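Every protein chain except one is present and positioned as in the full complex.
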Amino acid sequence: MNANDLQVFNTHESEVRSYVRGFPTVFQKAKGYILTDMDNKEYIDFFSGAGALNYGHNDDNMKKKLIEYIEADGVTHSLDMATKAKGEFLKKFHEIILQPRNMNYKVMFPGPTGTNTVESALKIARKATGRTNIVSFTKGFHGMTIGALAVTGNKAKRKGAGIPLSHTITMPFDDYTGDPSSSLQYIEKVLDDSGSGAELPAAFILETVQGEGGLNVASNEWLQGIEKICRDRDILLIIDDIQAGVGRTGTFFSFEPAGIKPDIICLSKSIGGYGTPLALTLIDPKYDVFSPGEHNGTFRGNNLAFVTATEALNYWKDDTLSKNVQEKSKRIEEFLENIVKKYPKIKGTRRGRGFMQGIASDVEGFSNLVTEKCFELGLIMETAGTDDEVFKLFPPINIDDQGLEKGLAIIEKAVEAAAKEKNLV
Amino acid sequence: MNANDLQVFNTHESEVRSYVRGFPTVFQKAKGYILTDMDNKEYIDFFSGAGALNYGHNDDNMKKKLIEYIEADGVTHSLDMATKAKGEFLKKFHEIILQPRNMNYKVMFPGPTGTNTVESALKIARKATGRTNIVSFTKGFHGMTIGALAVTGNKAKRKGAGIPLSHTITMPFDDYTGDPSSSLQYIEKVLDDSGSGAELPAAFILETVQGEGGLNVASNEWLQGIEKICRDRDILLIIDDIQAGVGRTGTFFSFEPAGIKPDIICLSKSIGGYGTPLALTLIDPKYDVFSPGEHNGTFRGNNLAFVTATEALNYWKDDTLSKNVQEKSKRIEEFLENIVKKYPKIKGTRRGRGFMQGIASDVEGFSNLVTEKCFELGLIMETAGTDDEVFKLFPPINIDDQGLEKGLAIIEKAVEAAAKEKNLV
Amino acid sequence: MNANDLQVFNTHESEVRSYVRGFPTVFQKAKGYILTDMDNKEYIDFFSGAGALNYGHNDDNMKKKLIEYIEADGVTHSLDMATKAKGEFLKKFHEIILQPRNMNYKVMFPGPTGTNTVESALKIARKATGRTNIVSFTKGFHGMTIGALAVTGNKAKRKGAGIPLSHTITMPFDDYTGDPSSSLQYIEKVLDDSGSGAELPAAFILETVQGEGGLNVASNEWLQGIEKICRDRDILLIIDDIQAGVGRTGTFFSFEPAGIKPDIICLSKSIGGYGTPLALTLIDPKYDVFSPGEHNGTFRGNNLAFVTATEALNYWKDDTLSKNVQEKSKRIEEFLENIVKKYPKIKGTRRGRGFMQGIASDVEGFSNLVTEKCFELGLIMETAGTDDEVFKLFPPINIDDQGLEKGLAIIEKAVEAAAKEKNLV
Partner (left out) sequence: MNANDLQVFNTHESEVRSYVRGFPTVFQKAKGYILTDMDNKEYIDFFSGAGALNYGHNDDNMKKKLIEYIEADGVTHSLDMATKAKGEFLKKFHEIILQPRNMNYKVMFPGPTGTNTVESALKIARKATGRTNIVSFTKGFHGMTIGALAVTGNKAKRKGAGIPLSHTITMPFDDYTGDPSSSLQYIEKVLDDSGSGAELPAAFILETVQGEGGLNVASNEWLQGIEKICRDRDILLIIDDIQAGVGRTGTFFSFEPAGIKPDIICLSKSIGGYGTPLALTLIDPKYDVFSPGEHNGTFRGNNLAFVTATEALNYWKDDTLSKNVQEKSKRIEEFLENIVKKYPKIKGTRRGRGFMQGIASDVEGFSNLVTEKCFELGLIMETAGTDDEVFKLFPPINIDDQGLEKGLAIIEKAVEAAAKEKNLV
């Protein structure tokens, strides 16, 4: 293959391909926060595999364990048979993540993708309650298979289903209606009103920070309000922590600062640690009501991912990583607030929290232009929001100061260039 | 972890776990057709990861390439960005698989699971035709997410959805009604009759050999009849070749002997070669109608799987493997026919073709008992059929004579023991 | 209004108007089997209000009672309050219809239309069983509201829903697949097969003679087979006797010759006797599980219809009317068989039984042409079948010999004229 020649992709791959259009080069290597293309051009990665590479690319410790495992002919693929690698992950996940947080969730391994853990969560909630409806939220994003898509807000994606999506009720997220208390009151009223037309749902499903939906943050108070609404009506609370979880916001689970206890938690993306496909559905034991094999799938036992995931858990043995994220988040916040102030004409608003922050610009096409300029300048970053109105900083959460500052500097240049091009300075 | 101690699984894993109940030991290593548990007990693998390990465990060539790639810090996770590893796979897949068969499908990489390629196929068919219904077949199995589950026949799995499954019409598979021509006539009549209540569907989806459904084989004539029904009415024909494809029946695609040309082909399981999660949706270019990103997913770019999948394609450079499967299939067929004759009281019928054959027993619980006995005797094999009425031989397709014979000998002993226990001799 | 001027209809009425296009004149009076238009042209009525006028127009006894009731200021409209007129109907319906047939159905008065009794029947069946699916049959017709339309086979009408119609399974009616026993076997297999994809339904709904669907007759054996299939699986059997009931086939209920006992019976059309809107849902007491008002509607208490319906029951005090229908049915049968023989090129087949017979012609447009010719010659008759392939004789069931013969003579002339025009003689 010639260096950076996209012809093979253009010729043989489906039109559905997407990121390759925004980042039109051929990558060959990666390490930490650096991606390298066929011409050995390096790119700072502020994309992190859409949240699947929180620890950066090819972390050395995980890499070592992975190679050792493969060399020793460890079981690679095992469905849901017991393997040494899986047992070790289960044990360590319990010890390092669940036990210290006083959690006793049962761990389910659905197929190794985000949409699959969401589908399994919805099934459990429906089975456990005998109800059919799920409450989802404006701007929520949960996956592309029909069950998960039905709880996803993005209308263009929904249209792709080709069938009407049913058994869901969309509700206003946090301050969607202006203030969070009005959202909570509205939800409560509609649920309790015997004439509202909205049947009692099996569950609520939500992200605490909506990644794809535009970095909308749920406040702790709103989350607590939602939890109370669920508890008071025996509705299950499902937190989709696929993108916001595994440290992205500074704690392992994104909802820890809110002090809530979801009935079901969906994890995927960075749980594998190394970009290796893995997904978990954490289930309160009282709702662990599946029959054996009632939800199954071929790649539930991706042992290469168990190995890297187990090693990745070492990041959570103490609070070093957490503190790193929390501190650097402030730097990102200041940086973004500064841009908003410096370029008033981009009509920007800072969005998000932790290592999932960005700027929503009301100028059409501006955020896309920023990411284009970044790519030219050697940084990978994507947009979010259903109209791509947000440019979204997603650095690895273990990035060092130098990497972060280099990245921010590029973004600053890109914003300046984009603003000039759009006559916004 | 203590050797073969299942406690960590029993304590921490969800009740949904399934195969571990049938094969209650802890596996640590695997090579070719051998799985080894913590006590170093070896098991012959006639299960092949439910069809995901057609080339056996940890194939040496793939292993070498995989380790080299990881050592060189090749990109591990890339969503649908272009990478060297992906480009090489696309090129080689085209050269070795598509071109020689005069196929010009576009390749889509959905999330790396079977259910995900099925979901993407259904979306395309609905978008391309503007219709909502899909015709699926009795005993068909296509996955566990809501879209794929709606075209799956298994009622217990369907019930797990927790919602009514819609937008599908179930039709009789091949000789379900007694003879294949009556199935075709019925389907044709219902489609053409303006009063039948069955709207013109977007697509038919089917497996040529129903793996989970009990090893029911579609004849070439019936497949050709189905293709004609679709062509005459502008209905898309989707072949789900997830389990029967990648050589399992002796040709790369299971439908090659029938000479049909599906509009969409779903591949997963063994396409990754090494048990590494991967799925492809092959789309006739005229139906490649997705918008960029209209169906997406985090783990579409599992480069470790691209590397092993590319290496695995070497098996298809000539017809050595194909011939091996075709020859050994006869041996399996004879072996099974012999058992059916020798043990008339088990009321057995041989089912399937190629390396997906087995015996359906009308004696309740018999097939399950055979697989239990096999496990005790050191062989892993699963049952199929919605009532587990079939024991299903799924050896790696590159197994040697010695391995095959060892396995068959164990099965013979297991059948004998089971028959005795059930007083069927 | 000018005589027979259709302008007011063309100008002010919706394009949905239908029969007025086939019978383009303005009717003013009617008596027995005669309709009279504004020019005092008389038409023999072999249409009978699509089965709502089994006793002909403006029966003198009913007319007398109706006028007396109105003159005395009897309650006209009462929802489901108790009225004298309603009480008298209930009592007499029990005495004359139910008791002599050893039936003890509870009587429900839904809104006064066929589709409404069907909707109420489906609700009961779903509530009583806790299941969602309903089995309906090819060519079946049950109404135009969404619940009833979902169990109707006509694809053009279904498309009119504007939404996918769900929660139903279409099955082959009687000899749809060639022979009735194969239909029964197929239904049974699909229901019992745990992998067929067809969930156990709440109920079957069917007509014993499909009126709109083309006068397809269910044999007694098939009906008994269907009843047994239902009984063996606790599926409710709903007979929609809206068009075939109230004497149209020679017995009050159309299914009496088959000796089956439906769990729910839908009646409407001629139950009011005088063309006055009324519908009944007869419910086996063990399934009378509605809460008060769970299905309601404004015009459940159409007392003018109670008055005429009560009077109409006198026709069933003895078997005079039944015998009349049975005898004259033979005459109609001979007449139609003769036409089929005499005009082989019309490719006709006699269809139906009792006073719902006709000829299905395989020559496109022929049956429509016959009804046009009939109209010109002074007889009203409609077509049936989803492609209007059947011309359908629907005389009042109390017609005298003279009326019947006059009508048949016109039909004979119309067939001759149509055959000539189409070069089929």
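Letters A, B and C name the chains as they come in the text, with residue numbers starting at 1 for each one.
The rule we apply is simple: contacts are C-beta pairs under 8 Å (C-beta built on N, C-alpha and C of every residue); 3 or more make two chains touch, one makes a residue touch a chain.
Keep in mind that what you see is a predicted model, and the values were worked out from it rather than measured.
Contact with the chain not shown here comes from a single listed residue; of C:Ser14, C:Asn102, C:Gln402 or C:Asn423, that residue is C:Ser14. Between the chain not shown and the residues A:Ser14, A:Thr36, A:Asn54 or A:Asn133, the one that touches is A:Asn133. Listed for chain C, the residues touching the missing chain in the whole complex are 1, 6, 8-9, 12-21, 23-31, 35, 38, 49-53, 57-58, 63, 66-67, 70-84, 86-88, 90-91, 93-94, 106-109, 111-116, 119-120, 122-123, 125-127, 132, 143-148, 150, 156-157, 160-163, 166-167, 202, 242, 268-269, 274-277, 281, 283, 288-299, 302, 304.
Chain A residues in contact with the hidden partner, per the touch definition given at the top, are 132-133, 136, 138-140, 151-156, 158-159, 164, 166-170, 172, 176-178, 182, 185-186, 189-190, 193-199, 213-214, 385-387. In the full complex, chain B makes contact with the omitted chain through residues 163-164.
The criterion applied here is as follows: only the chains that are shown with their structure count from here on.
Work out the mean CA point of chain A and of chain C, and you get 58 Å between them.
As a whole-number value, the distance joining the C-alpha centres of chain B and chain C reads 50 Å. Contact with two or more other chains is made by residues 132, 156, 166-167 of chain B.
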